[in-house]
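The complex appears here without one of its protein chains, the remainder shown in place.
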Amino acid sequence: MSNTSNETIEVKNTTCYMCACRCGIRVTVKNGQVKYIQGNPEHPLNKGVICAKGSSGIMKQYSPARLNQPLKRKANAERGDSEFEAISWEEAFSILEERLAEIRRTDPKKFAMFTGRDQMQALTGLFAKQFGTPNYAAHGGFCSVNMAAGMIYTIGGSFWEFGGPDLERSKLFIMFGTAEDHHSNPLKMAISKFKRDGGRFISVNPIRTGYSAIADEWVPIKPGTDGALILAIIHEIINLGLYDREFLVQYSNSPHLVNLDENDDNFGMFVRNQEFKADEVHPQDQQWWDRNTNQAVDTHTEGADPYLLGDFKLEDGTPVKPAFQLLADRVKDYTPEWAAKITGIPVQTIKRLAHEMGITARDEMIELPIAWTDVWGNEQESVRGNPVSFHAMRGLAAHSNGFHSIRALSILMSLLGTIDRPGGFRHKAPFPRPIPPCPKTPNGPQGIKPNTPLGGMPLGWPADPNDLFVDEKGEAIRLDKAFSWEYPLSVHGMMHNAITNAWRGDPYSIDTLFIFMANMAWNSSMNTSEVRKMLNDKHENGEYKIPFLVVADAFQSEMVAYADLVLPDTTYLERHDVMSMLDRPISEYEGPVDSVRVPVVPPTGDCKPFQEVLIELGSRLKLPAFTTADGERKYKDYPEFVTNFETEPGSGIGFLAGWRGKGGEKFMRGEPNPKQWEMYANNNCVFQYELPKSYQYMRNWNKGYLTWAKNHALTRYTDPILIHIYSEVLQKFRLAAQGKYAGKQPPERLKERIETYFDPLPFYYSPLETQLSDTNKYPLNAVTQRPMAMYHSWDSQNAWLRQIHTYNYLYMSPKLGEEGGFDDGDWVWVESQHGKVRCMCRFSEAVEPGTVWTWNAIGKAAGAWNLENDANESRQGFLLNHLISEELPAGKHGEHMSNSDPITGQASWYDVQVRVYKAEETDADHSLPQFKPQKTVPGQAIRSKLVAFFAGGRK
Amino acid sequence: MHPAFSVIFLTTLIGVGQGLFIAVFTAEYFNWIGLLNVEVDPMFYIIGGLVSLVFMAGGLLASFFHLGHPERAWRAASQWRTSWLSREVIALPAFMAIEFLYVLAHYLQFNEPTTIIIGIVGVIATFALFICTGMIYACLSFLREWASPLTIINFILFGLASGFIFATAYSAYANPAFVQTFGWFAVAFTVVVFITRSLSLSRNQKLKQKPKTTTQTAIGSHHTQVTQRSQGQMGGSYNTREFFHGKTEMFLKNMRGIFMVLVFPVPMILMGLGLSAGNPNLLLAAFVIQYVGLIAERWYFFAQVNHPQNLYYQTVS
Partner (left out) sequence: MTQLALVIDLNVCVGCHACVTSCKQWNTSGDAGPLPDDNPYGANPTGVFFNRVQTYEVGKFPNTETIHFPKSCLHCEDAPCVPVCPTGASYKRKEDGIVLVDYDKCIGCKYCSWACPYGAREFDEHDKVMKKCTLCVDRIYDQNLPETERKPACVMACPPGARLFGDIHDPDSEVSSAIREQGGFALMPELGTQPSNHYLPRHKRKIPIHEDELVRVDSPLAKEEKKDYDEGSASLEDSASW
């Protein structure tokens, strides 16, 4: 590039943030303007590629939707009217300091903090914990917590940031319910190479777009029925003996003997050797039935070889069965014929899928010449793998039967012997973690005290009913009712309940709702219209039911209009940021990776990076982590915080794993290094550690790896992480509901629900909403997915990306048009039992006929994102969320049960049932509902009618 | 195609101008070779030529509205080796220059055969211009509606018909002796172009039944059912504006009906009446109505083309 005398060209590496993939980018700045953003060729994650969103960062940076000044709602203005006055940061901080200090002093849980799809959970979670409020969550409960929980409670890891398919060596790859962008660029690169190397790619999805377009086979499935398909495949695999016996015996709890004495309080628990040493944290005291000696022995006894099937009696007469036998019993009736009726997939296809998986796993075994030692001391000469891999995401997760469907998938992956093995599934650091991982919430009201950090984590992993965060009556303590008997394993919180519960004052009212990067007045809510009303709703005395609303965002989203206080965030090109191991890291299979962002251009207007806001607030509130022993402010700013913060004084563990130690010579654990940011910036903003090969596989049971991980503070224990084919954790909850487990028990109204759904083995049930819907009146499923060129609601303010997705259609089979008497492109109503939306239809052969779908979050409220009032996003675009309720119709379990998975609280927005019919001509030429146009706010740039971008000055 | 009025006016106006010149010169030529024996004041040729030049200039002016950079239009003469448009850019001013010489020659009272020679060169230039103009469209081989000799023939005949009708009206005021000659030529040309235009309409109709280029060849698929689901943008693009007429099928059909009526039967009736009654106003009306019809015809000429690129712009989503 030329560098003439009046041109300054700068090139800087940083990390993209147009989505959660976090590719490395190289940004060229000319005369202070961003000119070109390319993938950084030296970055391990994306190796130089970049997607449509990353390439459009310029239009995000210069979008007129940007918020440039802190704002306060005008005194006599209503929420939602966007009547703001610009204020200084000092005033904003004073308002917050005063209010939050008072809350902290009196009742910390009145401060609720919810964030959207950010990657700052390490910092925001820390802030909430230090503040002392339990009411914190990010978007996971709304998004895909089922995927995380279902798999982590089975194999100690999950997909996406936590693990994924080893497409490098795999030969058969099956993808379930994955939206176009999940895991994005690395997955695109991997699938391409996989196909070019001769792999076979099967996609199970009601819709054929994106990745599924290049699948060798498309299996169109009815939404919400994937569990049935997977269980039928497991049935077939077990019947034909296509499972990896050796793998299951050594590395899972398949052979462990389960107590089947119905009169025993330990019914359904594993039998244990009572004489075992009590001082071990995780005693390996469970039992096998040894084929050689025909008796019960401790697991992994040398020379023993257990039965997987059969029923036996212990010496004391207790009837027992291996867990695997119980699994076989469970899937006995889950035949392919049964599944075909539910899923709409032909019987032969179901059988063939099972056969392909089983045969490939069995006959195409890989062996790598890598010696390793397992935790039982056995030296292995090689690492073996069965090259069948999977990937799955929200298509399985966003259903109220998602947890069990995903448990079934994890079990299938385990039966095929593919966990942390080449060609199968591989973990990414810090996974694998114990089942369940160690962090816990407080388990009672005693965890919340004024002016005190929370006595536990705001979000955690219950292992036991006694870990639940409930009061003496067994009712929820968190605002969103997560970790209560209503949603016990809601490990990512339940953002979708926050506003409704705060409005209703159930379980209690709060004072301040602090929202960061979450568009909860629009697409990050179910039942959007009602939620908007709730935000505005007042008591009879004129006070808002949710007294104070703070919104921090970089752009004028629909949520901003409802704020009392608006804090303008910077874009990703303007700040420091951390993709930390303590949060959602970007690790690779080969070892831990973390990365940073560094500013490429200075902040625009009066924007302040949100991280700085939290550091400032934390310092002003004198939260212990941000305050020295003398009561002074500890950190000047966010970069200093990141460099110097340690999880405990002297622990050596901080937000960043790379270049620790005085001179940057240590990693994972080490003293703060004042030059750490510099060293990251000089290294493509990324730190990558490649584990020795012998530590890279079989990590759940790999002695070398577990020891290394413990020494490097990734994990607390070196005990093996056996795969939970049978989940004792779930059984404990079931026993509690039956009154057989010591300690906390569910309230009466929830006993049946817990007993039903907390089944130690997966089972198939129709989604809860479906059970409560009239499926004759509403016979169709409605789902959404994300297009490749947009992420959440983040991109309609982007002049280039919005030309690709300017508004949205409801895609459906032409058969629906034939039946309903309407044509391709006509206006139609799509209606559920909760509401209806007017939109345009688009016929497609790439969707199974019982499903209608649209792109996520393309439809916008008029005026939001500083778009013109007649922009297509609001005139023709529509939001399906209006059809979905965050609560189930009143039923036997309660009047206001969340429309969520009963185990994890995962928002079940794919469960909605709808019908579609033609809209009358007189119904006007735009979508419905329409909303009053949102005004621009002070500090926003004027929209231009023409953009002819030429970086750095006139041509 | 999206019909551009600048080009519609260009081709119809120069068509009139060219036809008028041919008419005026035909009168002089027939007189010279003795087919006619009419007393002619040179002003007849001068005014006729000047009016023709006005039509030509009008067309030329209209054409500038079609250009993004009319100030560089002179460059357009440089690629005459390959481009019919470039050739037209030479032929048009060349014809106008010759026509101007013709007018000048009469003004300076050069006698025949000088003016006849200039005139013959002018006729050659006229036909060269007709051919260049027609070939601009006809040389685009995959715009099948245009890629036919009929395109050029129609241009020529429409130009001649409209020019001769104008000449008829003109001579009704300027030199009634030529009215019958011009009139019957005008009628003859109109009748012949009715046939040739109808032939091209029916040919174009048949083209729809056996398309050479399909969505299959456009994306390389061998399946019988290939449908576009998205064209890559949703707010429109140059490709959706320049190549689609943007009207309904009904509108298109109506335009065809309009021009078929206004170009052929109505002017012929008016001509017939005007010729028999000797009423110059009817003759002028015939010209005006046919010209309006020609605008509609030219609109239809553009709108009727199915550009292969349209296969790539069928559906928005």
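In order of appearance the chains are A and B, and numbering begins at 1 in each one.
Here is the rule we use: contacts are C-beta pairs under 8 Å (C-beta built on N, C-alpha and C of every residue); 3 or more make two chains touch, one makes a residue touch a chain.
Fair warning: this is a prediction, and the values are worked out from it, not measured in the lab.
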Full-complex contact with the absent chain, from A:75, A:629 or A:948: A:948
Per the touch definition above, residue among B:85, B:104, B:188 or B:292 touching the missing chain: B:85
Please identify which residue in A:800, A:829, A:910 or A:931 touches the non-displayed chain. A:800
Where subunit B meets the left-out chain, the residues are 1, 66-70, 72-73, 75-79, 82-86, 89, 136, 139-143, 212-213, 215, 217-221, 223, 225-239, 242-243, 307-310, 312-313
Residues of subunit A in contact with the chain not shown: 1-2, 30, 35-39, 41, 46, 48-56, 58, 64, 172, 180-181, 184-185, 188-189, 191-193, 195-196, 198-201, 208-214, 216-218, 220, 240-245, 291, 294, 305, 307-310, 352, 355-356, 358-360, 362-363, 788-789, 797, 799-804, 806, 813, 844-849, 866-868, 870-872, 875, 943-952, 955
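Heads up, the rule we're going with is that only the chains that are shown with their structure count from here on.
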How many angstrom lie between the centres of subunit A and subunit B, each centre taken as the mean Cα position? 67
So in the complex, which bits of subunit B are touching subunit A? 227, 229, 232-235, 315, 317
Spell out the part of subunit A that touches subunit B in their complex, as residue ranges. 803-807, 809, 811, 842, 844-846, 872
